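Only one protein chain is missing from this complex, and each of the others stays in its spot.
Letters A, B and C mark the chains in the order given here, with residues in each chain numbered from 1 onward.
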Amino acid sequence: MSRTVVIAGVGPGLGASVARRFVDEGCRVALFARSESYIDDLAEELNDDDGDNGGEALAVPTDLADPESIESGFETVREAFGPVDVLVNHASGGSWKGLLELSLEEFERALDVSARGAFLCSQEAVGDMLDGDGGTVIFTGATSAVRGRGGALAFSSAKFAARGMAQSMARELGPRGIHVAHVVIDGGILPPTREVESPEKYLDPDAITDSYWHLVEQDESAWTLELDLRPHVEEF
Amino acid sequence: MSRTVVIAGVGPGLGASVARRFVDEGCRVALFARSESYIDDLAEELNDDDGDNGGEALAVPTDLADPESIESGFETVREAFGPVDVLVNHASGGSWKGLLELSLEEFERALDVSARGAFLCSQEAVGDMLDGDGGTVIFTGATSAVRGRGGALAFSSAKFAARGMAQSMARELGPRGIHVAHVVIDGGILPPTREVESPEKYLDPDAITDSYWHLVEQDESAWTLELDLRPHVEEF
Amino acid sequence: MSRTVVIAGVGPGLGASVARRFVDEGCRVALFARSESYIDDLAEELNDDDGDNGGEALAVPTDLADPESIESGFETVREAFGPVDVLVNHASGGSWKGLLELSLEEFERALDVSARGAFLCSQEAVGDMLDGDGGTVIFTGATSAVRGRGGALAFSSAKFAARGMAQSMARELGPRGIHVAHVVIDGGILPPTREVESPEKYLDPDAITDSYWHLVEQDESAWTLELDLRPHVEEF
Partner (left out) sequence: MSRTVVIAGVGPGLGASVARRFVDEGCRVALFARSESYIDDLAEELNDDDGDNGGEALAVPTDLADPESIESGFETVREAFGPVDVLVNHASGGSWKGLLELSLEEFERALDVSARGAFLCSQEAVGDMLDGDGGTVIFTGATSAVRGRGGALAFSSAKFAARGMAQSMARELGPRGIHVAHVVIDGGILPPTREVESPEKYLDPDAITDSYWHLVEQDESAWTLELDLRPHVEEF
């Protein structure tokens, strides 16, 4: 089975790793991000690498804070790849500021990207899935989705909002054949472009991606709503 | 000590009960709601009832989805009562709809009232508290703030967002003398205006209010971030 | 209403504070502990202090790790004070050791006191409450009851066991008029007998006790199953 996948929010870390793995598994993967040049390059790289498993990538410049941009992004995907089978809600905004330093605009940006953007992408994708054979929606969460972090008000609030959405969707849509999962990433992700001093303290994006793929492949008789992931040395 | 209190979102159920109790305890209570006629009547009733403990009420027509209305509401409170000591973030929007029936406007309304409104009210109130002797911020939460409910996507998402905000604020502001608490109301609140068949299945708003007042009165050496409240017969 | 109270596990910190407050509120309070001399002195002190509100204290030497001792302790209480209305499951054993250093005896001691002891005390007390007008069972929990602590295996396991018991009992017994509550104490309790450097970093036992009494007094239309308590400066 070759799946059509939307990764909503692709940057050089985890998003790129998920895209690479899903293409390797034979998926047609649409890369959503504001930064057109980055996803163009990534799509080209992934399409060059592919074997003959049918996997391919498509750059779809999209502003996840803009409802119209999301709508037209999904139109582009459907025209190129057909209806969506898998959605990864991966974007998050949110400057790490406390209550008093945070501006209204910063608060709104965080909620618009992490919550409203995820809502609109889910609405688009799930519509396709219900017309088809079901599908999978994965939310990339964070520790701040389960424990509000002091000094990161908008990030905490937005990540909680997405988790509440995921739980609501899981209960609504599970019986209709759609697997909704929320992954709590607990720790820093290994930066792709610079050396770090103690790499064992970071999550390797390819290792995270193993669990994303496992979620996609789970049998519907034993679906996971939530799992956490952290480096083995993480204090928590 | 006579406290200045803002109840952000006053209706005839729990909001009115909190207002009445806080006035009885000698607080100066500002009633925020869009519906001017309701809070005018309530303020009049509370001011007629008051003893000589200094408690009084003020109707402050405010749209919690509108940042400017919130700002001018707090100005009105400060002019009438001085700086704010206690804030109750009590409003919530959110039609109970699932993913596909929910409109963009309904989603935004829920987040604007429950999350953005609470953020802006907190910013206003906490600014006053930090200039003074600290204070208390109480969030009225719901079961859907801890377990996303199928078919109530916007409500779940917005209630989660407010809980994440409360947890972030508690960690940021506790050391600065501000008590942030989140109350999980698990069950229906006894309706004020109509008979119900089995009243024991509902939370009595005056009983809820006992716990709100307890939170205000807690000593800073033993503050509660979260407590749940439910009728003794509730299944959960 | 004058209540008969059993505090299962009384030491000089929180247990003594709860006992003092409950006697002040007019309760007849039975003090359970292994150390006979300590509870004898405390009972004498509480009985000397009492006003004419009917409150009194009784020392009942009891080993909470010993089923027969628990049974005879409750017999003593019933003879002196009549059936039990309130139980505080307050004891906890548990050396703070990791997996490999912990002996079988240490593990068993922790579970016997915190879990089995609480089970047996609850069985005794709830039997009385169901024959009467209901009642209240409060469990003194800890952060390690909600997040297992590395290096404190037996303590974490035993505290989790007690919390699971409290949740099961709340669901079973709430509809029958018995309020079961679990209090998560997050932080160190101010030591009664020695000076500490930064007292604001500790929970004042009398402040904790305010919330215990609030739980006893809650109306059955709005009962709390769980609340947390921590000093305002606590990092968490």
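Keep this in mind: a contact is a pair of C-beta atoms (placed from the backbone, for glycine too) under 8 Å apart; a residue touches a chain by one contact, two chains touch by 3 or more.
Worth saying up front: this structure is predicted, and the values here are computed from it rather than measured.
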Chains shown that the absent chain touches, full complex: A, C
From A:3, A:28, A:149 or A:179, residue that would touch the chain that is not displayed: A:179
Residue of C:34, C:171 or C:201 in touch with the missing chain, whole complex considered: C:171
Touch criterion as defined above, residue of C:60, C:113, C:138 or C:162 at the omitted chain: C:162
Residues of chain A (touch criterion as defined above) contacting the omitted chain: 171, 174-175, 177, 179, 190, 200, 202-204, 206-208, 210-211, 214, 217-236
Chain C, residues in touch with the chain not shown (by the definition above): 67, 98-100, 102, 104, 107-108, 111, 115-116, 119-120, 122-123, 126-127, 130, 144-145, 147-154, 156-173
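Note that only the chains that are shown with their structure count from here on.
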Rounded Å distance between chain A and chain C, as computed from the means of their C-alpha atoms: 46
Gap in Å, rounded to a whole number, between the CA centres of chain C and chain B: 32
Multi-chain contact sites of chain B, meaning residues that touch two or more partners: 171
